[in-house]
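What you see is part of a larger complex, with each chain still in position.
We call the chains A and B, going by the order they appear; numbering starts again at 1 in every chain.
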Amino acid sequence: MADLAPLPALVIDPIVRNALAEDLGRAGDITSEATVPTNATARAEINARQAGVLAGLDCARAAFRLVDTSLKIAVLKADGDTLQPGDTICVVEGPARSILTAERVALNFLGHLTGIASATASFVQAVGGTKARITCTRKTTPNLRALEKYAVRAGGGVNHRFGLDDGILIKDNHIAVASGVTPALTAALAKAGHMVRVEIEVDTLDQLREALDGGAHAILLDNMDPATLRQAVAINAGRAALEASGGITLGTVRGVAETGVDYISVGWITHSAPCLDLGLDISF
Amino acid sequence: MADLAPLPALVIDPIVRNALAEDLGRAGDITSEATVPTNATARAEINARQAGVLAGLDCARAAFRLVDTSLKIAVLKADGDTLQPGDTICVVEGPARSILTAERVALNFLGHLTGIASATASFVQAVGGTKARITCTRKTTPNLRALEKYAVRAGGGVNHRFGLDDGILIKDNHIAVASGVTPALTAALAKAGHMVRVEIEVDTLDQLREALDGGAHAILLDNMDPATLRQAVAINAGRAALEASGGITLGTVRGVAETGVDYISVGWITHSAPCLDLGLDISF
């Protein structure tokens, strides 16, 4: 990653603190309290067990830090880095109890976000050499959107809207209730200030032409096959940003990218990317 | 589902409220405000597009209700019900803007939790006729544990610990730092009150025998092949609850279940189950 700006502690800490509270409950880590001597220390490595692209290291660090500020964490990889099985991501040293208490929360964040970054990276790699950029959707896990969008960036993707409020995206239902592409677009452009982009979803090339005439800044081409997408690119002639969307998989994404669209949005990378396998290996 | 107790609004509402705040941001649904007339009403169905087992309906209902208390929601399915593609889960009627504003949050909860219930159910079905019960782990999405554990129940699974505090589970690292199975177990049983169960992870049959002698209430058999598990079941002779764990998949779970273990824990059903495909179909 050339330049992936870290998420601020202001964003990360409250989420990690809640996750620790969720895991510690009212009685805390009763297993470690019973079995680990107070003064035992340990050295733990977080190691990748699968290949992928790292994301969420600051969340993992926050989990250890919020449990015990005396833990020392040495970082060997950075978010956005490629992982191979066996790669050590970071090393944590200090009280054994604290390491064991924070372990699961740290790994849950790291596995989940690295899973998303890795899924994104596989799509990014698949379209390599084309101009298409992989973008995410609002199909994210509730209450983790800022982290998951960050993981998409770590994987080389580019973010779509963060919420209903930071961009207008007119979908088929809006068009239906607004009685057509043109009235919907007219109303949206009238409402939008100069800092709001207006995108509209179209199903046909006729709708595309109408959207371009209406002044859309971006157009979502919904469920079009590559041949139609290619026509859409030609009709657009560089006027609006074109986003292909709808059931695109790792198997089909290259064909979509080669049509010349600007963006390909993939819900799967946030709503269904499997966790990446990571482990904490400890020595006392 | 014979009897799946619903999660109380006390648990659901704050999580759904946060998710709506996350999606609405500071400016709200600017697309619907621009394109949907204030007085437009609509009727929307949430329909399954894949087969599975439903979970999360109360979260979806909360999303609609918290956006607009005037929306009417008719429920056609219940959590724990089997879904076929095309099944209608619920019908929402009322102001079109409100339905469109709540749509994505409602579907994000429903797709995520139904994905987990469906994944669980596929494992439960695979072990049908054996005495083995499918159980989850603490490998859950941060801050959604109560909901995800509920989805496991909806899918026919049984819950493992909810956190570090409601049960003692002595893992390999605890054993290592405590200098063996027996001292770890002794310390844990001494600390545990009469309402705390003590489980211990073992890698070998010798460790199993030591754990049984030490009085463990439950034993996690880590990464054992079916033949070894069968021996473990024989050695145990009904004394402790036996839990098989470690990389078990839909392909291997039946073989594990047939060894006679009591529980099979599967991290995948919460950390990596894909979202189930659902859609909101609207008519004005």
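Rule of thumb we're sticking to: a residue touches a chain if its C-beta (ideal position, glycine included) is under 8 Å from a C-beta of that chain, and two chains touch if they have at least 3 such contacts.
Note that this is a predicted model, so its numbers are computed, not measured.
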With 2 copies placed, total copies in this complex: 6
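In the analysis below, only the chains that are shown with their structure count from here on.
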Length of the line joining the C-alpha centres of chain A and chain B, rounded to whole Å: 22
Contact set on chain A toward chain B in their complex: 15-16, 18-19, 22-37, 40, 42, 96, 100-101, 104-105, 107-109, 111-112, 115, 138-145, 162-166, 168-171, 173-178, 184, 187-188, 190-192, 196, 268, 271-272, 274-275, 282, 284
